[in-house]
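The complex appears here minus one protein chain, its other protein chains still in place.
A and B are the chain letters, set down in written order, and residue numbers restart from 1 in every chain.
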Amino acid sequence: MQKHLLSAGDLTAGDIARVLDTAAHLAKVTDRAIKKVPTLRGRTVCNLFFEDSTRTRISFELAAKRLSADVINFSAKGSSVSKGESLKDTAITLEAMGVDAIVIRHGASGAPWRLAEWVQAVVVNAGDGTHEHPTQALLDLYTMRQRFPSFDGLKVAIVGDVLHSRVARSNVLALTTMGAEVTLVAPPTLLPARVETWGVAVSYDLDAVLPKQDVAMMLRVQLERQRAGFFPSLREYARLYGLDGRRLDAMADHAIVMHPGPMNRGVEIAAEVADSIERSVIADQVANGISVRMALLYLLLGGPEVTT
Amino acid sequence: MSGPAMVLDGADVHRALVRIAHEIVERNKGTDGLVVVGIHTRGVPLARRLAGKLEEIEGRPVPAGALDVAMYRDDIGMRPPQATHDTELPFELAGMVVVLVDDVLYTGRTVRAALDALTDFGRPRAIQLAVLVDRGHRELPLRADYVGKNLPTAPDQAVRVLLDETDGSDGVVIEEPTTKAVAS
Partner (left out) sequence: MSRLLLRGGRLVDPASRHDGTADVLVEDGRVVEVGSGLDGTGAEVVDCDGLVVCPGLVDLHVHLREPGREDAETIETGSRAAALGGYTAVCPMPNTDPVADNAGVVEMVAARGREVGLVEVFPVGAVTLGQRGSELAELGAMARSAARVDCFSDDGRPIREARLLRLALEYARAFDAVIADHAEDASLTDGAQMHEGEVSAMLGLAGWPAAAEEMVVARDLLLAELTGGRLHLCHVSTAGAVEVVRAARARGVRVTAEAAPHHFTLTDEAARSYDPVFKVNPPLREKADVEAVRLGLADGTLDAIATDHAPHAREDKEVEWATAPPGMLGLETALAVTLTELVEPGYLDLAVAVERLTVGPARCRRVSGHGGPVAPGAPANLAVFDPAAVWTVDRARLASRARNTPFHGRQLRGRVVHTLLRGVFTVCDGQATR
């Protein structure tokens, strides 16, 4: 594995399998009386979150603590107006403090790449702008693997605002690496340029695609996208691309619904569907998120330090 | 540069396990309150075989478990992260005598990691150690209670235990170094 985890595209199929296997073993730590192993004792992991995300931050924090690492939380809402000096100055400070890993969530695509230029620590991308969220993709794959024996030929539909979704990009990369068949479903305005070069199928018709899928991953649609004119109204979006009871019934019996959370009831997911699946989706997210992040921290920090 | 030399063949391995099983029964006056836990990787099939032999001798089943020590090693950060395996301890440890099983006892560091791992799961009444081969060169003050064969070795030699479950046949071989060897 490479020194940093910046993009899901950096991981080979072997790397991904290794992360998932290790996560499966580490999942058992949660079931013990002593929910800790001493593996990363004496290491320091810094959560550098420029965007609010309590769930992801706590997930990383718990993962690090279960490995006996020390955790510092740095919550900085940097704005573009502040010339980003917060990022480089912060990096220099953390470097001087001698942290071993920095988990960064930032509103600007590419911020983790810049951070990696300025620090010796291992950098983990916890979400950068509209670019990637590799640990989310790994936990999504872990969830899929719990229910399906193999990724090879697994039919996964990713539905919604692909253009602005870092979860979508990372999942496309990881799933195609593992041999899954990915279909993107969205209005044309919410698909990225040249998406046909991504090794995925593309459709504007959810009803045609959904019954054949093993997994339906519903992306969150942000309200400002409607205001920016990407689709005429939330009502029309929900009608064409929302997962409602009718569409849920049309799915195969073995198929599962996933959502990176939090859900927008009435938009990408109808209220009644949300109620019936929300609990299991969230439960998977939380438990699997910690296991996957433990596995990642172990694999990234458990070896000799790589100086760049 | 000689090739690997087989110092124990399949029959030797079998006899050693039978003898160890008898020693365990003798020392613990039976198998009541006893569990066998193998250290990944080859300690696990050895533990299962031992549990089977103990059952043959005493006529009652002996629980067997598996312990992964990757997370407890003392060389984390010194070599690439080791592969992890499942830990299965389907029994309460409190009040039990745990017989830890491994294929080779060498520096003692793996056993130390296993002791730490085990105690994170509970507090056994006692822990005993059974190994198929003791090759000497301890780096920690640890010893085995049951030894299949004592094999004096040079540090640059490699000792390999082969088991039917993992390698297709049983045996113990010593490999001479072909280049300057690194003690593991």
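In the analysis below, contacts are C-beta pairs under 8 Å (C-beta built on N, C-alpha and C of every residue); 3 or more make two chains touch, one makes a residue touch a chain.
These numbers were taken from a predicted model, which means no experiment stands behind them.
Interchain touches from the omitted chain, evaluated on the whole complex, reach A. Which of A:Arg18, A:Arg43, A:Arg57 or A:Arg166 touches the hidden chain is settled by the complete complex: it is A:Arg166. Annotation: of A:Arg55, A:Lys88 or A:Arg265, A:Lys88 touches the absent chain (contact as defined above). Residue A:Thr197 is the one among A:Thr197, A:Ser233 or A:Thr307 that touches the chain not shown. As for the chain not pictured, it touches chain A at residues 80, 83-85, 87-88, 106-111, 113-114, 117, 128-132, 166, 169, 192-195, 197-198.
By our rule, only the chains that are shown with their structure count from here on.
One simple way to say how far apart two chains are is to compare their mean CA positions; for chain A and chain B this gives 40 Å. Taken in their complex, chain B has these residues touching chain A: 68, 71-72, 76-87, 116-117, 120-122.
Chain A contributes residues 18, 21-22, 24-26, 28, 32-34, 36-40, 43, 67, 298-299, 301-305 to its touches with chain B in the complex.
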